[in-house]
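Encoded as structure tokens, here's the structure I'll be asking about.
With one protein chain removed, the remaining protein chains of the complex are shown where they sit.
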Amino acid sequence: MVLRYGAIEKEIFLSSSIPVNFDVERYFNHHKMMNRIRAFEETAATANNDGLVLGAIHLSIGQEAIASGVCQNLEKDDFLLSTHRGHGHTLAKGADPQTMMLELLGRKGGICQGKGGSMHIADFSVGMLGANGVVSANINIAAGAGHAIKLKGGNNISCCIFGDGAINRGPFLEGLNWAGVFELPVLFVCEKNGFASTTVTEAMTSGEGGKQRAQSLGIPAEEVDGNDIVEVDECVRQNIKEIRSGGGPRFILCNTYRLHGHTASDPALYREQEDVDEAWKNDPISKCRDLLKNAGVLDEDLKGHQTDALSEMQAIYNRAKQAPWPELQLAYEDVQDSGDPREEAF
Amino acid sequence: MVLRYGAIEKEIFLSSSIPVNFDVERYFNHHKMMNRIRAFEETAATANNDGLVLGAIHLSIGQEAIASGVCQNLEKDDFLLSTHRGHGHTLAKGADPQTMMLELLGRKGGICQGKGGSMHIADFSVGMLGANGVVSANINIAAGAGHAIKLKGGNNISCCIFGDGAINRGPFLEGLNWAGVFELPVLFVCEKNGFASTTVTEAMTSGEGGKQRAQSLGIPAEEVDGNDIVEVDECVRQNIKEIRSGGGPRFILCNTYRLHGHTASDPALYREQEDVDEAWKNDPISKCRDLLKNAGVLDEDLKGHQTDALSEMQAIYNRAKQAPWPELQLAYEDVQDSGDPREEAF
Amino acid sequence: MTVMTYADAAKAALAEEMRRDPLVWAVGEDLGRGGVFGQYKGLVEEFGPDRISDAPISEAAIMGASVGAAMAGTRPVVEMRFADFALCAVDELVNQAAKARYMLGGQTNVPMVIREPMGIWRSSAAQHSQSLESWYTHIPGLVVVVPSTPADNKGLLKSAIRSDDPVVYLEHKNIWGVEGDVPDEDILLPFGKARIEREGADISIVSWSAQLHVASEAAENLQKKGISAEVIDLRTLWPWDKEAVFSSVEKTGRLLITHESVAVGGFGAEIAATVSEHMFKALKHPVRRCAAPRVPISYAPPLEDMVRVTANNIVDVATTMMDSGN
Partner (left out) sequence: MTVMTYADAAKAALAEEMRRDPLVWAVGEDLGRGGVFGQYKGLVEEFGPDRISDAPISEAAIMGASVGAAMAGTRPVVEMRFADFALCAVDELVNQAAKARYMLGGQTNVPMVIREPMGIWRSSAAQHSQSLESWYTHIPGLVVVVPSTPADNKGLLKSAIRSDDPVVYLEHKNIWGVEGDVPDEDILLPFGKARIEREGADISIVSWSAQLHVASEAAENLQKKGISAEVIDLRTLWPWDKEAVFSSVEKTGRLLITHESVAVGGFGAEIAATVSEHMFKALKHPVRRCAAPRVPISYAPPLEDMVRVTANNIVDVATTMMDSGN
């Protein structure tokens, strides 16, 4: 779908509701990506309800501006490390949603051959080195990927996205300190969505949070409205530029809200429905759409993003449902080069 | 030895070189304790040279003002958790240097029955819950001891002393966050002695250091000259008061210098002798003595602290040398209540 | 007796112990909302948030702070959520909790229970499925408990809470919902006392935790083939009930050990080695293990199943053992 403007095309740039130098095409693309992420996850939720996703999946609905704003600013040879809530990041980094959906269903052709599932989604062909089932673990791994870049001498960077709950584990301190000490090209992004599973994250967090912690570890840090694609995009772009030009690691705190339960099966009864309703008003996709509408983009094209994305993901889901299980011999492959994994078993 | 003043007794309180309201008796006691710590460690170093201390020992020579200033401000039922460099802390908390020396020599009657050695020195009878061979590990343990106080409802506090290298391990973040979240009565004290083993600590530390990190974790933090017993004592006293009155955890950064090598056997050739010489000018014991002299205390009594301490520790060492090894059956005791530790062995 | 699930039996045990002893408290992520498997549901209402305590995502602090809290006179029950996450707190468990009593010359005990839900559970994949019970058996100072039934989960958890030493308490995620009769009274099961799940004459099958149920199923099937299997539930791996196993092997002359965890370096090896040594003459057939290949757990069910030790596997091995007995 190409970018098309409506009648109000020109004047709009003078309107105060959109930022100066607003790059319509850029946000049109973000809008499209956010819709694809949303559609992927809604479809995954359906698959979950259909009983076809077998392990736990964690939806990032409401957090798409971070995924799109961060990962679309990465190059293919940049590394990305993500979390258990990583579908959006992975998609925005350029992974193929078909192989992702196959993975969620544990089918043949899944990006991890059906061996990983949602929490271990990865696509090395686009620099996506993995979600992780262990909260915070990817912070050190991302620092290390940045270390490899420094040692090998490249212009690429490493990016790690993690939740607000992850800042309470040791690797947050150790990984940020590491990146700071070795002046590594690493972008740390914290998605402050208010929850860590069923717990209000702030209740278990002492001090002001991730930004201040990062600063205390010598990492320049900024905070943005993570539901505002423009804020996210600009902040990320600027920081990546600085990192690439040798500026060392950076940290961005993105404020957002987890609109769904912790997992796709969690009704999240531990919070007030009115808070959730309130948060929906701040939906990053609607906000982006309003912005683009104000910038004169045709509403039908914006709606098209949604419908196209939904049919794309539906088709993907349909194909995934038809796919066979992985071949059984895979169970014994890729364990390691030495030794017979079957020794003394059964 | 009782406190005696020289001729200049009165006027001195008007002199600018000593603090207002200077409590002579208090610092006289600190001076005595610092001398005892120094003497204990010099004697331990001798024992080490004599080949009678078998494991590694870490001397805190030059850091005695922190030990005395922190631990003499603790009550007996306060908990103390220390480090591998913990002789001074332990002594100042009230442990018997005889049982400590026996432990360093691995003899019968050692405070840990010869099973722990220097790095595991502990004296539960005075609330000293242990040095630790794992850097940073005691931070969480101390937070937990504070947690027990909160649950049981006492007026005592928990105190944890650790080095500047320890702030780079995860438990620093997790333990301080824990204490902050649960508002525990814990005093964290960081001894910034410039080194972590053979490494200049700052070279491996990103950001400004422990104080800023603690603050970012919501812990009120102060910084003092750790070689100035008055600064340490006053800051610690004030903070303990606040902790006892329900103020939650506190953090104090004490700047100091490690005058000896990392272990008693380390010649520390990786640093400039002139830096060490320079640092000796800032010896906390000499500084305290000067202060007390200025306050009119008789120099011979101050010298007496040193000679008394040396002969006390020499006598202790002599007794320890004569002591037998621990009884062999101890090897199988205190492992745990269930199961036979000898099962399938040998 | 009340019919209860494995999860509820543990909850009853914890509640009883918390009522009995105000120094008992539990701590872990999300406990205030009942814990991730509902095994703490309703407890915060009775005991309040200080004693059913939430925690930050800080496994090292959950474990480490509990070590300190245990040394300082309380009795923490530590919830690790998934046994795999306990790997974020191994220094705290192995270097601190397990060694403190000994290393400090008996000056302290470290009375704490570390609950680690383990095992394969509906496509949870490699980082949420592991069983490492054998690791803990190798560590002096630790007690290792692996309950398989609701009644045992009550009786053993109560004993674990009263233990003055650290207890690694491994509940299996796949049997949270299994129901069974649970005594209403203050039942305390001793460590190191196995349970004969089923008597038999031809072969002894030793197992524990969820795999015990697989062993029982196998024994049923063997019965149909005319092979009478005695099934022994070890209940605790340290200490483990050598006597029970020895006297069963004395009777049957054949031993098969089955566990869900990896065979290589698994606790089955310890039992096999011990029995092969001490019961050499009584053995009509070499001791056999029936345990998992040395492979991480996959996500896709057919691949996950490839590393699962099934009743069929056990029946096959047991049958060979009968055929080729010497």
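Each chain carries a letter (A, B and C) given by its place in the written order, and its residues are counted from 1.
Please note the rule applied: a contact is a pair of C-beta atoms (placed from the backbone, for glycine too) under 8 Å apart; a residue touches a chain by one contact, two chains touch by 3 or more.
Computed from a predicted model, the values in this text were never measured in an experiment.
Considering the intact complex, the chain excluded from display touches A, B, C. Across A:Glu41, A:Glu64, A:Glu174 or A:Asp283, the single residue that touches the chain missing here is A:Glu174.
For the chain missing from the display, the contacting residue among C:Met1, C:Ala201 or C:Ala273 is C:Ala273, taking the whole complex into account. Residue in contact with the omitted chain (choice from A:Leu74, A:Ile149 or A:Ala214): A:Ile149.
Touching the missing chain, out of A:Asn35, A:Ser158, A:Ser216 or A:Asn239, is residue A:Ser158. Interface residues of chain B with the unshown chain, by the touch rule above, are 54-56, 103, 106-107, 110, 112, 114-117, 119-120, 132-136, 165-166, 168-170, 196-199, 203-205, 270, 325-326, 328, 330-332, 335, 339, 341-346.
Residues of chain A in touch with the missing chain: 79, 81, 110-116, 120, 122-124, 129-130, 132-134, 137, 139-152, 158, 170-171, 174-175, 177-178, 181-182, 333-341, 343-344.
Annotation for chain C: contacts to the undisplayed chain at residues 84-85, 87-88, 90-91, 94-95, 98-99, 102-103, 125-127, 132, 134-135, 137-141, 238, 261-262, 264-270, 272-274, 276-278, 280-281, 283, 285-289, 293-296, 298, 326.
Here, only the chains that are shown with their structure count from here on.
For the pair chain A and chain C, the distance between C-alpha centroids works out to 37 Å. Centroid to centroid, with C-alpha atoms defining each point, chain A and chain B lie 47 Å apart.
One inter-chain figure worth recording: chain B and chain C are separated by 41 Å, centre to centre, where each centre is the mean of the chain's CA atoms. For chain A, the set of residues that touch two or more other chains comprises 168-170, 203-205. Of all residues in chain C, those that touch two or more other chains are 55-56, 58, 60.
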